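All protein chains of the complex are present and in place, except for one that has been dropped.
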Amino acid sequence: MDTTEPAFRRVAASFAKQGLMAHLGARLGEVSPGEVHIHLPMSPSVTQQHGYFHGGATTTIADSAGGYAALTLLDDATEVLAVELKVNLLAPAIGDELEAVGTVLRSGRTLTVCRMDVFARSGSERKLVAAGQQTVIAVRA
Amino acid sequence: MDTTEPAFRRVAASFAKQGLMAHLGARLGEVSPGEVHIHLPMSPSVTQQHGYFHGGATTTIADSAGGYAALTLLDDATEVLAVELKVNLLAPAIGDELEAVGTVLRSGRTLTVCRMDVFARSGSERKLVAAGQQTVIAVRA
Amino acid sequence: MDTTEPAFRRVAASFAKQGLMAHLGARLGEVSPGEVHIHLPMSPSVTQQHGYFHGGATTTIADSAGGYAALTLLDDATEVLAVELKVNLLAPAIGDELEAVGTVLRSGRTLTVCRMDVFARSGSERKLVAAGQQTVIAVRA
Partner (left out) sequence: MDTTEPAFRRVAASFAKQGLMAHLGARLGEVSPGEVHIHLPMSPSVTQQHGYFHGGATTTIADSAGGYAALTLLDDATEVLAVELKVNLLAPAIGDELEAVGTVLRSGRTLTVCRMDVFARSGSERKLVAAGQQTVIAVRA
């Protein structure tokens, strides 16, 4: 990850303004054209009733990863808003951290469609715990 | 809301164990058979980059509201896990608080399907900002 | 249903051009601002392996009902394309016919979001067998 790249700086600047990301303890990971990673360490602040990652936490970092993946392919005068998302929660989300990967499936002038995958990581293991799709709309800044 | 009812007590007990709900400042509202409300006051901890409620926060309380609506129709030995959810974000989520309403569309022995609606409230105004559907699986406790 | 209304005529003209609707034996029902009904009689041409209505047939008439509901609220120079849809199949779709009801949840300049409900009808009974949501984009004709 070259943190001096414009795409990274632009995503990082927006990420820093998302109060929810900081509040959950999420961290921006790799940023490349059409793909963004977000990491969320386990903590009592992100759990559901059984002590696993809450599906809402899983979905939240997936949503941001997808939105930022879309942003990397748009020009500087454009911002993004998610208009819909769908997530299948495939397995209990247990581990040291979650890693959400947003990937652009189709980038259009108005709408971008992203795939979102979320992995639970424990030591060197990495397991897919959620997969989804999202539609993002480009708005003039 | 009769807070002495078994359904309310059961939902409230589980809600209290969801670390994420407390961390976001969410509060359990009305609980009746097949319908549960969750409130989320605006704070810098739940925002996206424009200062609106983050779509992930909207989705998180919708997810919990739906899951608990499902729980109200199941017996005491049963717990619930969301297996998938889909949300359309209809309008910018701006206001004093969000109110998510989960409503059971179909309650089955294995699967329950819920509708989820999220309203932004500002003073006496109440505007629909998100609508979705969710599938929940019943698991033996 | 006043079949002389412009909204009805516009929807009916487009419906008549959908080869798939005629091929399946689907029939346009009530058309009012923001709501469109489509009927699909049972026949061996629309079944899955158990002789029920195929989930694809259910989804197809839901998709058209939603798209046309969106169209009723847009001006004459605008056409619609569905960009995404999600359906929960709530119960086996068995009966004399299916009735899909598309209802606009939010009508915007670019995007319209619709709810889609599909009922199975047998004699005087009417049972909800599928529920979904759809996003439609307006395109200049």
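Chains here go by letter, A, B and C, matching the order in which they are written, and residues are numbered from 1 within each.
The rule is short, and it goes like this: a residue touches a chain if its C-beta (ideal position, glycine included) is under 8 Å from a C-beta of that chain, and two chains touch if they have at least 3 such contacts.
Keep in mind it's a predicted model, so treat the numbers as computed, not measured.
Of the listed positions C:32, C:48, C:78 or C:103, the one in contact with the omitted chain in the full complex is C:48. The residue touching the chain not shown here, chosen from C:7, C:31, C:57 or C:138, is C:57.
Residues touching the missing chain, restricted to chain A, are 86, 88, 90-91, 105-106, 113, 115, 128, 131-133, 135 (touch as defined at the top).
Touching residues on chain C toward the chain that is not drawn are 14-15, 17-20, 23-24, 43-50, 54-57, 59-61, 63-64, 79, 81-89, 92.
Chain B residues in contact with the hidden partner, per the touch definition given at the top, are 83-84, 86, 110-111, 113, 133, 135, 137.
The working rule: only the chains that are shown with their structure count from here on.
Ranked by C-beta contact pairs, the top pair of chains is A-B. The two copies, chain A and chain B, are related by a rotation of 180°, based on C-alpha atoms and rounded to the nearest 5. Residues touching across the chain B and chain C pair largely coincide in numbering: over half of the numbers involved belong to both copies. Computed centre separation for the pair chain A/chain B is 22 angstrom, with centres defined by C-alpha atoms.
We define each chain's centre as the mean of its Cα atoms; on that basis chain B and chain C are separated by 29 Å. Chain B has residues 86, 88 in contact with two or more other chains.
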